[in-house]
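Apart from one protein chain that is not included, each protein chain of the complex appears where it belongs.
Right after this comes subunit A.
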Amino acid sequence: MSAEPRPGVPAPEVLVRVEGLRVGFGRRGARRGPAVVDGVSFTVEAGRALAIVGESGSGKSVTARSLVGLAGPGAWTSARALEVGGASVLGPVGADGAGRGLSAAAWRRIRGGEVGLVVQDALVSLDPLRPIGREIGDALRLHTRLSASERRARVLSLLDSGGMPEPASRLHQRSGELSGGLRQRALIASALAASPRLLIADEPTTALDSTVQAQILALLESVREAGTGLLFISHDLAVVSRIADDVLVMRAGRVVESGPVAQVLGDPQHDYTKALLRAVPTGVPRGVPLAWPGAGSGARTAPASAPAVAAARGASTAPRPETAPVLELDGVSKTFGGRLAVVDVTLSLAGGSTLGLVGESGSGKTTLARIALGLTPPDTGSVRLDGRHWAPGSERDRRSRRPLLGAVYQDALSSFDPRLTVRQILADALRGASAPRPLAELLDDVGLAPSIAEARPLELSGGQRQRVSIARALAPSPRVIVLDEPVSALDVSIQAQILDLLDRLQREHGLAYLFISHDLGVVQHMSDTLAVMKDGRIVEHGRSSAVFDRPAHPYTQALLAAAPRLHP
């Protein structure tokens, strides 16, 4: 990586040198599997951060893990050079050119000692049965000769410098007793415990709320400031633009573009990088397509019949005329065993428009969605659908109007019966329609090929599943669709396709959306009006543009400040 030398600083120490790395899975020799990482080269220097950017399956995690010999079971590795701390970790190289890897003992000295790895999935990456003090102390037990009491003191100082409040009382807590942000802090502390020169952080902020995400990024920045090298893996370009010095864009196992972050993100040369950047919804006005028809990755299911995709940027961004409200919540409250989940919420959703609902986990967004859907009865207040009373009340009264209201959830897979084919799933949903549309037309509407009808949910990609779940919501010709984090589990380019699809469907069918997300960029792109939720209350509510331009409530201001933005 071409690192510009900083004035007054001696040439930085190279912690990792990778040249022509290839990694694959399967048996060595004739039956060797194809390379999932192919010809990747980079260096990481002390005190600098290199980000590897790419979508799921691009090989970024495998690349990083092969530095510590943990690419996965059955992995083979070959490279012109693979050096950690100046020494090769390829081990004896076999006749087929693949490194046999270091001995188990040699790897163990590197793991945790020279390279700390913060693995993906912070929420489940600490042993739920062991106190975090032990988990962090393990790294010290394995790499230092400290006594038990010295280890304890060091763990305390690690937690303290990692921004963990009341570290002494946290030592004995298990990860299940900690919030997501605190678990990530503990995990980072355990990776840093034995003072490795390099820290690999694999999607360290992905499952976290934006304010917590900002804190974790600040922590990682301070680690880098202290002279530790940082290898940062992410699919989130906004996060990368904040923390990285250099960036490596990977696609399908290969590097498509690399260089200093300002250059790569500010003036991208490769189409894929451009597509990734364009797919970021933050700040893109409503109605402007995000997906680049030529750059869909993997499953190419760009809607063929979509006029919106054909429309050039800047098309049809004029605000739609206000119509009568189709969904109204009036003074709705809900308490779960003494815990206030939703407090006195009054919202109204105009026909054909999008109401964005934003808030962090536990703020009551999903409870509010369930109340709107008539699945959870509110303690007080009422819900009106299409001008008539909807909830609370008996399900029998609602049943005839159920087709008016659809729902799409984050985890499409678990919302399907895995034994049913797409045809059966949609036929089920079409049964509720007053005038059922042909299945093929419905599939075409969500940009799916007719051939997909015979597939089962498990055989579909994440984007296809979400399209099926949108088709299911669309089948009874609803007026309102409640979308609960519909794109949170998707890669940015797939997310862009789904957001474009939702936008087109809204125009064509005059749908109203209650769009729930923790991602401010997504909500900003999708919403006409916006409601910010905190601790069950709506703290700010108004036209989306007004809220984003001039946030009035301190919490909204904090949220906006914490949201990572692309600033190359």
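Quick note on the criterion: a contact is a pair of C-beta atoms (placed from the backbone, for glycine too) under 8 Å apart; a residue touches a chain by one contact, two chains touch by 3 or more; residues count from 1.
Here is the rule we go by: contacts and distances are computed from a predicted model.
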Given the choices "Glycerol kinase", "Aspartyl/glutamyl-tRNA(Asn/Gln) amidotransferase subunit B", "Polysulfide reductase, NrfD" or "ABC transporter permease", state the protein name listed in UniProt for the chain not shown. "ABC transporter permease"
Which listed residue (A:125, A:273, A:410 or A:469) would be found touching the missing chain in the intact complex? A:125
Using the document's definition of touch, tell me which of A:24, A:47 or A:113 contacts the absent chain. A:113
Touching the hidden chain in the complete assembly: which of A:190, A:228, A:273 or A:506 does that? A:190
Can you work out which residue in A:58, A:175 or A:215 touches the chain that's missing from view? A:175
Could I get the residues of subunit A that touch the absent chain, sorted low to high? 68, 70, 104, 108-113, 116-117, 119-121, 124-130, 135, 138-139, 142-143, 173-179, 187, 190-191, 193-194, 336-339
